[in-house]
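Only a single protein chain was left out; the remaining protein chains are all shown in position.
Labels run A, B and C following the written order; every chain starts at residue 1.
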Amino acid sequence: MKKIFIAAIGLLLLDPFSISAQSGKSGKVFDELTLTSKILKSERKYAVYLPPDYESSGRSYPVLYLLHGAGDDQTGWVQFGEVLNITDKAIAEGTATPMIIVMPDANTGRRGYFNDIKGDWNYEDFFFTELMPFVEKKYRAKTDKRSRAIAGLSMGGGGTFMYALHRPEMFSSACPLSASVGPVTLEDAKKSIQRNNANIADSAVTNYYNRHSAIALINNMPDSQKKAVRWYIDCGDDDFLYEGNALVHIALRKKEVPHEFRVRDGGHSWTYWRGSLPKVLEFVSDAFHQF
Amino acid sequence: MKKIFIAAIGLLLLDPFSISAQSGKSGKVFDELTLTSKILKSERKYAVYLPPDYESSGRSYPVLYLLHGAGDDQTGWVQFGEVLNITDKAIAEGTATPMIIVMPDANTGRRGYFNDIKGDWNYEDFFFTELMPFVEKKYRAKTDKRSRAIAGLSMGGGGTFMYALHRPEMFSSACPLSASVGPVTLEDAKKSIQRNNANIADSAVTNYYNRHSAIALINNMPDSQKKAVRWYIDCGDDDFLYEGNALVHIALRKKEVPHEFRVRDGGHSWTYWRGSLPKVLEFVSDAFHQF
Amino acid sequence: MKKIFIAAIGLLLLDPFSISAQSGKSGKVFDELTLTSKILKSERKYAVYLPPDYESSGRSYPVLYLLHGAGDDQTGWVQFGEVLNITDKAIAEGTATPMIIVMPDANTGRRGYFNDIKGDWNYEDFFFTELMPFVEKKYRAKTDKRSRAIAGLSMGGGGTFMYALHRPEMFSSACPLSASVGPVTLEDAKKSIQRNNANIADSAVTNYYNRHSAIALINNMPDSQKKAVRWYIDCGDDDFLYEGNALVHIALRKKEVPHEFRVRDGGHSWTYWRGSLPKVLEFVSDAFHQF
Partner (left out) sequence: MKKIFIAAIGLLLLDPFSISAQSGKSGKVFDELTLTSKILKSERKYAVYLPPDYESSGRSYPVLYLLHGAGDDQTGWVQFGEVLNITDKAIAEGTATPMIIVMPDANTGRRGYFNDIKGDWNYEDFFFTELMPFVEKKYRAKTDKRSRAIAGLSMGGGGTFMYALHRPEMFSSACPLSASVGPVTLEDAKKSIQRNNANIADSAVTNYYNRHSAIALINNMPDSQKKAVRWYIDCGDDDFLYEGNALVHIALRKKEVPHEFRVRDGGHSWTYWRGSLPKVLEFVSDAFHQF
């Protein structure tokens, strides 16, 4: 028995994951919670991660909004992304500060994080005027800009780009992963939108493009906004979304917008995003913590 | 076999994170508590850290008063200073003894830890005659000098200096970090005070200077007080407050007042103070343990 | 005996530095060697790394050609790049196979790795018809394609691109680091060349562009060449050469040329390249081992 105990200690030292597994300090995840949305005229699901000391303490916490990709829902980061184990471990190791993580569903009714071009499904409005106030009331959440961050993968990386570019006063950090960055040119936007909706006017497409192309938003960014948000952008070298992300890096560099950019080994996969999440938690904590 | 077992223990000691993670023993932090102050005619906020075994034991604990800087409030050491994780870890590792940590707000109403020169806002009186008795009644706190310590950063480092220099009978240890040490000379005091308050008399400034300049208080210190308080003073080489702290070190050396002085790599930042906190906990514990 | 053996294995597996330190096996570096070049009409310097068992064994070794950047010479990878310690360590750990590393000077006489546009300084001819045969005769070098690789930084990354794109039959792997990729468009080429040499004809510039623009060479690559060379391309997100490297990544992806691409945290600095070198050694060894 003694030998086994000693062996276990050895493991603790050598394999970080075993620590987390044996740890007595675990956060909690709930993945089938709901709130009512007037804007979307429905019950909306969300998942939440609460840090290990949430229940025992009386303090308030910073909040990370973590968005899933197309074809997935609020359970994606919980089931495939290992948000519980990875965040518990990062907090135990001190690379992340205790935080609340909110993962809303953008798959029910319609798919996506944006206000629809036709104006009858306004998910972005729901996010800022219903979901965030709900979260900041229901949970012991800090409510200043520094204490809010946003991240997401693929379609949720697109949501991360647009939300933080539209509302830089709301988030200290934004981390689009393997992001869909929106149409690179207006022509691309016209092709992809009018192919499916022939009767949408050019002016509507132009408006939509100016608001949903990361590159257009970066190129039109006023100087005062350049340092408003801390950016961490990550896309694998085998990802099919490589081009948009590389062009966003170039656009940000030319515009002199400070940002971190990473290309690691891998494709559009949860293996890649489970590798990204610890970096995201550390990066957003740098702002939550203050330097 | 015994040797081998000792090796395993050694392992436990050498990897702090695995211990803390494994122990499952977490203290608690509350950051929006209040008490009523007659002196300041208001509700005053404070945060508190209670050690892991506080609820399960019936024993009493030593108390560290931990002061925030200007522009911050009682939540600063909780959110940015990681007081919960760092203290849990130090206690688990045995470098700190279990203690209560009290973090009062000095940002509401007016900013600062001192009795105002005009006499209508007496925070220092509040601290000694209302806050400390309240804490020692509400919590299972030890109430002898050996069991009390004070520390703080920047403006709170100034509070630490003045409280421990004014009331050396109250604290066994004092740890000013990146401290604002007060005016170096009477002329500096006159300039900074009378610039904003032209009608304050020279004599009032002199009185204020004698009471709020760390260097004046050190130079005027009676011999009997020299060893009354254990000092740990720390200020980064890139900190804008470098000069006052270096001059305090010189003044203490010339006056032969025992003290620890550290200059590490860094500026006026939470990264620096998160690096200082484990040392502060260890230093104050040396007195809590045995004097 | 078994116990001791296990101890040694443990050390090997767990602490890379202890291995290198313990093994006592060190390669050798010479950084002021020379060969005579008829093509360049001068003595040319080079540095060489020989693996730890070079002298004691009678075997032959694969060769990595490792190119310095502009303003540096054959000593750069030795002094600033820590090629000796890093390669010894990689070999001891088993991430790299023992190899010879040749570092030629491209700074004396004229600067650069290419045949000059005017045709009177043909460094690339020197490299393939004088240096490589010299190396393969003087040292116990393997001489098949699989056993040759090329890597380099900045201007030497440009050399790496062009040599491996011009002569894909010569190298199994090519690793341009923070590379100067050549002019992106013919217009860029005209501007930069004719600014300094007004009398160079457009046709000469076009020829030069087609031969010294990585993007032109990739776009014109015949299908048969696409898998001829294994590519590892790495450029920091703060590097001033970010754009060319990102555009090369896009061009290779569109052309469906397999390659590794990395963007790590950092700029155009030796700190970055010391971080790249272990990856380069591992990557080229994957082909040296087995293709």
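In this section, contacts are C-beta pairs under 8 Å (C-beta built on N, C-alpha and C of every residue); 3 or more make two chains touch, one makes a residue touch a chain.
Keep in mind the model is a prediction, meaning the values are calculated, not measured.
When the whole complex is considered, the residue among C:N85, C:N122 or C:T206 that touches the unshown chain is C:N85.
Considering the whole complex, the residue from C:V29, C:A90 or C:A106 that touches the absent chain is C:V29. Residues of subunit C that touch the chain left out of the display are 3, 6-7, 10-11, 14-15, 17-18, 20-26, 28-33, 47, 75, 78-80, 82, 84-85, 89, 269-271, 274. Counting over the whole complex, subunit B has residues 4, 7-8, 10-11, 14, 237, 242-243, 246-247, 249-250, 253, 259-265 touching the chain that is not drawn.
Keep in mind that, in the parts below, only the chains that are shown with their structure count from here on.
Taking each chain's centre as the mean of its CA atoms, B is the chain most distant from subunit C.
In terms of their C-alpha centroids, the spacing between subunit A and subunit C amounts to 38 Å. With each centre defined as the average position of its C-alpha atoms, the distance from subunit B to subunit C rounds to 56 Å. Listed for subunit C are no residues, as none touches two or more other chains.
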